[in-house]
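Missing here: one protein chain of the complex. Every other protein chain is in place.
Up next is chain A:
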Amino acid sequence: MAQDTSKPLVLSNARVIDPARNLDAPGAVIIVDGTILAAGPEAANQGAPEGAEILDCNGAVVAPGLIDMCVSVGEPGAEHRETFASASLAAASGGITTICTMPETDPVIDDPALVDFILRRARDTAIVNVKPMAALTKGLRGEDMTEIGLLQEAGAIAFSNGHKSVRNPQILRRIMTYTRDFDALIVHHTEDADLAGGSMNAGLNASWKGLSGVPREAEIIALERDLRLVGMAKSRYHANLLSTAESAKVLQIGKDRGLDVTAGVSINHLTQNENDIGSYRTFFKMSPPLRDEDDRQAMIQALKDNVIDVIVSNHDPQDVETKRHPWAEAEDGAIGLETLLAAALRLYHNEDLDLLSLLAKMTLNPAKRLGLNTGRLTVGAPADVIVFDPELPWVLEKAAIKSRSKNSPFEDARFSGRVLRTIVAGKTVYTYD
């Protein structure tokens, strides 16, 4: 890992993909002083800078590092589940160069000093960029708004109420109105808790299992409500995790109406459905719940149609203490940093999306939404770059999981596509061997 970052780096003989320029062509990427000097076919022709280290990519893809907009880390409060060190190692090995962390920690990130704490911990222990999201309401209780301005000044990238919706529409409306003055982005969970009241997707499958179900309408109603409030407040809004076919339609209507709204979908909802739960396997328990195959297909279609903008891992480390319970009593959540890209490549291999469009959902789109200058191979941008072989087969073995928690729904899964090198600000932080 000890690399002289002052030395220029040339990634040659590569397939360069840069969604910002709609570029997918043979070429090279030249990195000098931690920033991109050139990328693409032109870089291949311009020759290596003096004293550069030249890395032959053998035709592998070079692309912007991924930006994951929904990551839970156990720090502070649950370091036994995940730390910035372990999460960032997992991220780096999965080709993720920026993680946006959820404020659902103990204590909740609802104070500027805590944002500062995260940034300092990240600086000292993390090998990828960490962009903390702050709580939208104090203690995530959904009652009182946090210090949006001060938190933003401290470095909060966006505001989230975690995996819980703000219940009271009047409170949410006021917070939305207030965030507008700071141009702050709200990343909101869309689930009506009163209507949800279950532990897996409502329907026949849940009924046979004797589990109470979370109806799709719990998400649809929350999203519809939120979009109406956005219409009133004119705020910037991002629906964090959509899961139903109807939600995509509702979001499209909001976009058609000219609202400043975007949405994300978790990799789990793009690659799994409720049948994967099998006999109460709690690693597949999450919020929103895995839906049926029609919804999964609809989520992919919504990506294709650019209705849903962003793919996230929704990385949520849980341990034996929280997962090895009867289904209804187990915590939600699955880890996903290490498998985000590999699992997303399934959509490419299934010919659902081309590589350029697929990568845009994890690079350029989140960067634009968050106002980051990464997620692209633009000259002068920070050199957050990954090299990956989209075909290389591998199997996720539990023993090889870098995350401190092992609750992966992809345990023993076969993938095609593997990250070979991850570079953050010109520095190699991960290489596959």
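By definition in this document, a residue touches a chain if its C-beta (ideal position, glycine included) is under 8 Å from a C-beta of that chain, and two chains touch if they have at least 3 such contacts; residues count from 1.
As a working rule, contacts and distances are computed from a predicted model.
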item: Chain not displayed: protein name in its UniProt record ("3-oxoadipate CoA-transferase", "Gluconate 2-dehydrogenase subunit 3 family protein", "Potassium-transporting ATPase potassium-binding subunit" or "Aspartate carbamoyltransferase"); value: "Aspartate carbamoyltransferase"
item: Identified contact with the non-displayed chain, of A:Gly34, A:Pro49 or A:Gly203; value: A:Gly203
item: Omitted-chain contact residue, chosen from A:Gly213, A:Gly336 or A:Gly375; value: A:Gly213
item: Touch with the omitted chain, as defined above, among A:Phe182, A:Trp327 or A:Trp394; value: A:Trp327
item: Absent chain, residues of chain A that touch it; value: 202-211, 213, 215, 279-280, 320-321, 324-329
